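Heads up, one of the protein chains got dropped from this complex, but the rest are sitting where they should.
Labels run A and B following the written order; every chain starts at residue 1.
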Amino acid sequence: MSQELRTNGIVQDEPLLWEKGRKGRDGYSMPLRDVEKASIDESLLGDGPDFPDLSEVDVVRHYTRLSQWNFGVDTGMYPLGSCTMKYNPKINEKLSSYIGLTRSHPLLPAHLSQGTLRLLYELESYLCEITGMDAVSLQPAAGAHGELAGMLIFHAYHKSKGKKRNKILIPDTAHGTNPASASLCGFQAVVVKSSEKGILSHETVAELMDEDTAGIMVTNPNTLGLFEKNIRKIADIVHEKGGLVYADGANMNAVMGIVQMGKIGVDVMHLNLHKTFSTPHGGGGPGAGPVCVKKELEKFLPVPRIRKVKDAYALVENIPESIGKLHTFYGNFSVLVRAYCYILSMGPEGLKAVSQHAVLNANYIKEKLKDHFHIPYDRPCMHECVFTDKFQEKHHVSTLDIAKRMIDYGIHPPTIYFPLVVHGAMMIEPPETESKEEIDRLIAVLKIIAKEAEDNPEIVRNAPQFARMRRLDEVTAARKPVLIG
Amino acid sequence: MKEINELILPNDLFYTEAHEWAKTEKNSVKIGITDYAQDQLGDIVFVELPQVGDTFEKGSVFGSLESVKAVSEIYMPVSGKVTAINTALADSPELVNQDPYAAWIIEISPTDLSETDTLMKKDAYLKQLKG
Partner (left out) sequence: MRYLPHTLDEVAEMLSVVGLKHLEDLFKPIPASLRSKKGLAIPGPLTEWELEERIAEIADIMASTEKMKIFLGAGSYRHYIPESVRYLLSRSEFSTSYTPYQPEISQGTLQAIFEYQTLVSRLLGMDMANASIYDGATSLSEAVLMAIRITRKRKVAVSRLIHPNYRRVLETYLTPAGYDIVELPYLETGRTDISSLNDFEDIAAVAVQSPNFMGMIEDLKMVREKTKDRNTLLICAFSEPLAYGLLKPPGAFGADIACGEGQSFGISQSFGGPALGMFAFKKDYVRNAPGRLVGQTTDLDGNRGYVLTLATREQHIRREKATSNICTNQGLCALASAMYMASIGGTGIKELARLNYDKAAYLKEGLRKKGLKLKFDGPTFNEFVVEYPKGAYQNLMKKGMVIGLPLEPFYPELAGQYLVCVTETIKKEDMDNLIKEM
């Protein structure tokens, strides 16, 4: 039977866009033509793109159905480690879509853009305070873009000192974006092994740090959910040799109001506003990855910078030592508006409570599940905890199977097989916006799955059974890529 | 995954610590990866090949194998110049999974055939696998 005619109840099938529609339909209210046709050189003309013609209803049904095959934070718990899938406040969506903001052109003269400039200026100052850094650029469009900005600043700093450095220290627990960003700046990544306690030891850093090394990139708390408590000593060692310390702030949501990175030896860091500051992840962006620096490095930040002179805000382009521009304009502005709204909604005590509750949730889950799943580093954690499939291995049930089985219970799987230093890792991050009932349900579901792995491993290995699709053939997709229809 | 006693390891090949095999023929050496390596990698989806005429030192990377979620580099068992590449692997990387010894990856003209003395024979390789 054709896919279109299956008895699927109200879970609708939906073809590809160009498999529907009829030539001559339209889903767009064409503006009236109030001028004559002008002459045009025929040789420039193309045939126009081969798009389908769809009615407004065709389009609305299409995307509504597609949306129903998706799982989002508003659907259910989404404990995807390192990604901080917290609730995205609805008021922020409304406020960021005010016409005064959405219709503002980036190249208007500054006196016509005082509102947007004021908002950016204030957001910079809040982020300075939260991180304990001295200056911020909001230009980077995502975390990896912020890292790139940071590495460019490292590069510019060493150049200004008259010496090019070729290497950079990166822990084995780092996100892949760290080495990838560093290598764009010509730095060769030197891997720093974390200790048996899951954190960096300053002795190891001392052995590797030399005067050809630009500095170190540290994720803190790290990707095992552990705080790098030797950070100050590590910073001293790196500074001693003339290097800089970069903090990947992807996990800043664990320590807001608890630790100011700028006060513990960090020189440059980025934040992920789509993680810590609740802006929607959008199915993979847009995010925002502001880069924050200490005073000494401010002159290297991307241009333009926003300055306040008396009561007016201005954009300053002419800063000779700046790394230049990273974005066509000023970054993902409307994402920044949401983060601004979030910070003001929470206030200082609220942000601290965010971190406290996130850390409480992770430790609670760790405690409740430690007899059911192996914990590679059994220490008090920050906002996320890492388990493995070691107990389930003997039943031939893997981390992947466990993750897929969670789908059957209506919970988004955790981050799996990361960090790479943990075999069969499952990284669970329960954000502060999850209630105790949801968290208890996650715990109960994982206990059931652990039991199923013993009693009925087949059902785990065959999961998911109740999703839109069963497991997909990724091998064929990669061997014979079909990227367009 | 295969148990060690299930692995196929022909007697007439040389083996490396990084799980390549080398087969010496008259003036040439064919190079591929072992049954153990293909089994560990899982379904191979892409083989990155060098160009004919490229020269590599023993121990240097001449290509890579990709599964869905991993990349594994392949190293030269002995130094030499690439004289042929197995173009069938471009369209059918699964051949490496099906028979890793028939699915050679490159053929080289060795710089110094005595370099094979440093490679392992089956027994030594098996010992390494058993750890």
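Just so it is clear, contacts are C-beta pairs under 8 Å (C-beta built on N, C-alpha and C of every residue); 3 or more make two chains touch, one makes a residue touch a chain.
Because the structure is predicted, anything quoted here is derived from the model rather than measured.
Note on the undisplayed chain: of the listed residues A:L297, A:V337 or A:L442, the one touching it is A:V337.
Annotation: of A:M77, A:M133 or A:L226, A:L226 touches the absent chain (contact as defined above).
Screening A:L184, A:I319, A:V445 or A:I459 for touch with the missing chain picks out A:L184. Of the candidate positions A:R25, A:H372, A:K390 or A:K447, contact with the hidden chain is made by A:R25. Hidden from this view is one chain, which touches subunit B at 45-46, 66-71.
Rule of thumb we're sticking to: only the chains that are shown with their structure count from here on.
Between subunit A and subunit B the centroid-to-centroid distance comes to 39 Å (mean Cα coordinates, whole Å). Within the complex formed with subunit B, the subunit A residues making contact are 417, 474-475, 478-479. Of all residues in subunit B, only 43, 45-46, 66, 68-69, 93-94 touch subunit A in the complex they form.
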